[in-house]
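The other protein chains are all here in position, but one chain of the complex has been omitted.
Moving on to chain A:
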Amino acid sequence: MRVNMHRGRVGALAIVLSAALAAASACSSDDGKSDDPNGSSEKVTLNVDNFGNFGYQELYKQFQAQHPNIKINERNVPKLDDYLPRLQQWIAAGAGAGDVVALEEGIVTKFMAQPDKFVDLKQYGASSLQSNYLRWKWQAGISADGSKLIGLGTDVGSMSLCYRTDLFKKAGLPTQRDEVTKLWPTWDDFINVGKRFTDKVGGDTKFIDSPETYYNTILMQEAGKGANQTYFDRSNKFVMESNPAVKAAFDETVKMSDAGLANGVQFLSDPWSQALKKDAFATAPCPAWMLGLIKQFGGDGQKGKWDVAGVPGGGGNWGGSWLAVPTQSKHPKEAAELAKFLTSPQGQIAAFKSANNLPSSPQALNDAAVKGFSNDYFNNAPVGQIYGTTALNLKPVYLGADNQEVRQAVEADLRAIAQKKLSSSAGWNKAVSDAKKAAGL
């Protein structure tokens, strides 16, 4: 397209207009005013903003059945990278955001520093729910100044590794999940297996999906071994250069690319889902939420071809979210009810069954429905057991306010290395300088 003369301004205008529209449509159901005690008969539409796959469709139906006056409208964005700027804009503008918004672990710090933008869920009876969540998950939902309970925990990532049994068979590797786990106690072992795989299979089929998924996995593991932080320390000081965890994860990922294991596609981009469908990668790191994404993008053709094994380097965690209600919501009471419902142990169990998002509620984790759950898409892997046992012992890693921006910059350089457009030796320095730029330093 030829962009017309005032592209940027038109874009800005479009955003403002769409925000205004969204606000208007949110208002339109609001004529009765929600502080009316008999408000239950008034028609209310609740917008839910999230990304990836939260597995809430069934839960929405249940909630709507219990509250006939409420209609739920989910506005999903597949990629977190695309979700964050939208949400940030809406929250800052004071209009446009949904009544319930999802905050992922990598962006939650940014919003916890803006307590005035979010409703205190304690005012809506959430104080008594603390025992429903893992302790750290509950803590991380409290605003930076400690004044408000902003977010209720949804899921945690935990960590496993998904692999293609058919391709492993082709490479002469074991296919049973326990044996596969034994192949790679460490990431170096994993790389050696990858080399064996590449020698046998080769061609368009690479061993790993994209460098950034592995990088994030290793980064979270390494951070957990040290100070539980990545690019920023707890005072939001930029510590990427001095944090051995980042360097270790970066170097290990570069090793994978140098060994020719990486496909070099961007995670969750069109080429990634294409590669998934066309058997162009044999493994992917699998936090619990990844199971849902592989199923969603892989489609029926891949059913039964994947299985779930242990991850090299022990456990770990990547991902997990909170639900929050922005103060700009016209129906904070109903929205808070919905957030409580979706994050309740029962809600988390349902989300687990639907999208395998691992509960952050001890009750849900210990529930037989979770523990005994096996996933038929993944060759009937007992995913409830695989993930559930490690989740109770997870330690949270602190991710700074600008984590998402920095992460994207580092990932781009790792991709460039996998594409052989950036030399491995120059990679780290470029990543540090790009990261600083992204953090506004």
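The rule is simple: a residue touches a chain if its C-beta (ideal position, glycine included) is under 8 Å from a C-beta of that chain, and two chains touch if they have at least 3 such contacts; residues count from 1.
Going forward, contacts and distances are computed from a predicted model.
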{"item": "Missing subunit (named according to UniProt) among the choices \"Ubiquinone biosynthesis accessory factor UbiJ\", \"Biotin-dependent carboxyltransferase family protein\", \"Sugar ABC transporter permease\" or \"Glycine--tRNA ligase alpha subunit\"", "value": "\"Sugar ABC transporter permease\""}
{"item": "Given A:64, A:346 or A:419, the one touching the chain that is not displayed", "value": "A:419"}
{"item": "Residue of A:127, A:274, A:366 or A:424 in touch with the missing chain, whole complex considered", "value": "A:274"}
{"item": "Contact with the hidden chain (one of A:89, A:192 or A:363)", "value": "A:89"}
{"item": "Hidden partner chain, residues of chain A it touches", "value": "1-9, 11-12, 15, 82, 85, 88-89, 92, 114, 204, 264, 266, 269-271, 274-275, 278, 280, 405, 408, 412-413, 415-416, 419, 421-422, 437-438, 440"}
